[in-house]
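All protein chains of the complex are present and in place, except for one that has been dropped.
Chain lettering (A, B and C) follows the sequence in which the chains are written, and residue indices restart at 1 in each chain.
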């Protein structure tokens, strides 16, 4: 299998799905001729006929709102919002429009839209308004599915499923992972929304890790091998959440660390921890440990960013601090 | 002590604080001469001199954004957003502006603004876009404090603290509680942000309940008295959260139910449950139970609304289902 | 207007019939609400009938509209069935949305009605999306987007008109200026004189129309929809009108005088049209009485249908959130 960056794997998914289905189109700021701000959509403007790749004004609400309207009228739009940080400007369009129509209108309508956005990479030192991981906000909105891209392989398969899904999906790509390369199959494949991936089996402790934290956790698991046996799970989609896989693992190991780059306060890692504790309670040796950002905006200066954003050291500490490991 | 509705207690708090501090002003849709959509601001337009109570166009982003700017320049604005459901339109102004300035600008600036809004009352059958409880979204935003009004007494004291607080505060009033009456002291008083209220002591099970769920829980505790001894706690502020009081109670009773009207998925009740499980783990007899809305928009028709929104029955069931109670 | 009436007599009689039906629907809703037969709250269209009827008249079944919290008139004008609308207001399972929407979210996407909407200013961005669908597939359709003058202040309305202008979309923006947004006068919320200048901002034709005259609305809307159909891009119509009832049923209406209401009533779209038709001799008193009786009966039926219908199964409350269960 050839190696591909996550950027190119996503680009492939977009290209394949747009070829497959004429009702798809791409819409966002600079996604057209310029090829997107992280070059993810490069080449698509030339590949497809006029109008399939639409550059917009800087209008996040209209990008997402129009996608909701287009989704109801036979299109399958794929919208891009440059950074998840800007999703606040389109929060109503996700929460009160796209996410509610199916239900509110009695169940028959579908709103098959995908909103791709970038969980800002704090490591790029773009500071507090361009660095946040914000999938937690959207997990709280009924009717909306929430997917996290981590590996090139998964990103491609998940994005294809997201585009084909008849519900609104918010698809988060982590900025610092675009250049990561890994093997990606040549042939077309999808990964169902709602299936966690057990990346590595283990007996002593379960680590549930998303996006960049997944890579940190993988390194840690590798290093600890022989000493502590880590079972590493990437949930991949957080809504729906594959609680079954997570709970099963928790029951086996009895110890769980959940690592996610979002803020911990009412954040996704805390929620996942709660679900596991709820369902695996009588099998747990210790409370589920949460690794994330502790109620702090992302600062600019590298030593400050490093202090705030969790890394492999924090995951290792959480594992080692588990009682009786 | 005289009895007062929550509406009037809030009105009193606004009036007292606006008299006390000339740098305060009220801003929102219909808050002026019309007296606000739930009549909460009635009389204030006449009470204060011109310009202190400002009616705006229907522009949620500008209402909150301008408050952030005014807060930085010596004012202490009190903004009203008619329904929490509309806060999506001002999410950026809370998350990326008001909430971040102090930190992002190096710590010296303060943004002393209060955003009052209404956690929609699903019982009023206003359906999916006018019924949500949305404090969970704002708990996830660093720099922002989040307060919930439940009783007339607490509402007044908490709102006064919120207005005097030098940080942005989102203050949620539950629509169905405006008419509830209870004793409110004549003299001025404040309730600190971050102190839970132990409404009732008990030994068998701790119930943590917010806003309308607090009243349901109070009724249930009353009914169960003699059979099951319920300790009832109203967290009052969810950011900061008085984890200490909650955990102490959990350690004592060993069984906890958290009831909140928000969606459970990545919602405040789940987060509170997680915090308690984390810190009281070794004292718990059972996993913390969560009562809330299960991943569903609020429907219109009364039998549907009743099915979706938790009530006293759900709280009682959760208590009775606790193992070995 | 005698000449105009003569020229378009048949259509005007039909439009009169529809406007009477809308008025009858709304008047009945008002009393049902007062009698506590309807849950939630309702915003009535009484006074604005000429706009929905005039603007939707030339639309095809497969054209689209977006609506607002004040959407009953738009729904009827787009061909929705009063039975199922009324059943929805009652929260019954036979309602358009199975009791999930109520007044504020009635929708029938198959009929091109993309939904009433409880978020002020939400419709225009949906209309832009419908316009994008039409443009993508080169369809012979248009989308009309109704919104109140209060919505003019919402950011997303601005974004949407700008995007429609830049992309030359087949969307007609129909602003109904009924002089108030809730309890606050329009002139306290905007430079009302500046509404038309938005045409220059978004590079689309803009026109102010007498919203109490179905003929005027019809003419302007026909020009705008034809232009949109022919690839000429979006337009903006500002229709001057008034609502006689409160913002919501139960509104004490302290913010305006009876005299003001009376002044507007003199321009009532239904009554003035009736007078013109009578004057020009295209209908007589009996015809009018028949039309009114017919509307009344139609709404009787709708109310009966709604009353006789069942409440939805509570279990259905948990269905339809996702396209398949999660």
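Here is the rule we use: contacts are C-beta pairs under 8 Å (C-beta built on N, C-alpha and C of every residue); 3 or more make two chains touch, one makes a residue touch a chain.
Keep in mind the model is a prediction, meaning the values are calculated, not measured.
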| item | value |
| --- | --- |
| Of B:30, B:154, B:167 or B:316, the one touching the omitted chain in the full complex | B:167 |
| Residue among C:154, C:176, C:249 or C:268 that touches the chain left out of view | C:154 |
| Contact partner of the left-out chain, one of A:11, A:29, A:155 or A:249 | A:29 |
| Given B:10, B:40 or B:72, the one touching the chain that is not displayed | B:72 |
| Touch with the omitted chain, as defined above, among C:33, C:96, C:147 or C:202 | C:202 |
| Residues belonging to subunit C that touch the chain removed from view | 153-159, 162-163, 165-166, 188-191, 193-195, 197-198, 200-203 |
| Contact set of subunit B toward the excluded chain (per top definition) | 23, 25, 27, 51-52, 54, 56-57, 59, 61-62, 64-75, 77, 92-93, 96-97, 101-110, 112, 142-143, 145, 165-167, 194, 239-240 |
| On subunit A, residues whose C-beta touches the chain left out of the figure | 29-30, 32-34, 37, 55-62, 85-86, 89, 124-130, 294-297, 299-308 |
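In this section, only the chains that are shown with their structure count from here on.
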| item | value |
| --- | --- |
| Furthest chain, CA centroid comparison against subunit B | C |
| Centroid distance [mean C-alpha coordinates] between subunit B and subunit A, Å | 30 |
| Centre-of-Cα separation between subunit C and subunit B, whole angstrom | 36 |
| Multi-partner residues of subunit B (at least 2 other chains) | 85-86, 89, 127-129, 295-297, 299 |
| Numbers and ranges of subunit C residues touching at least 2 other chains | 97, 100-101, 105, 117-119, 155-156, 321, 326 |
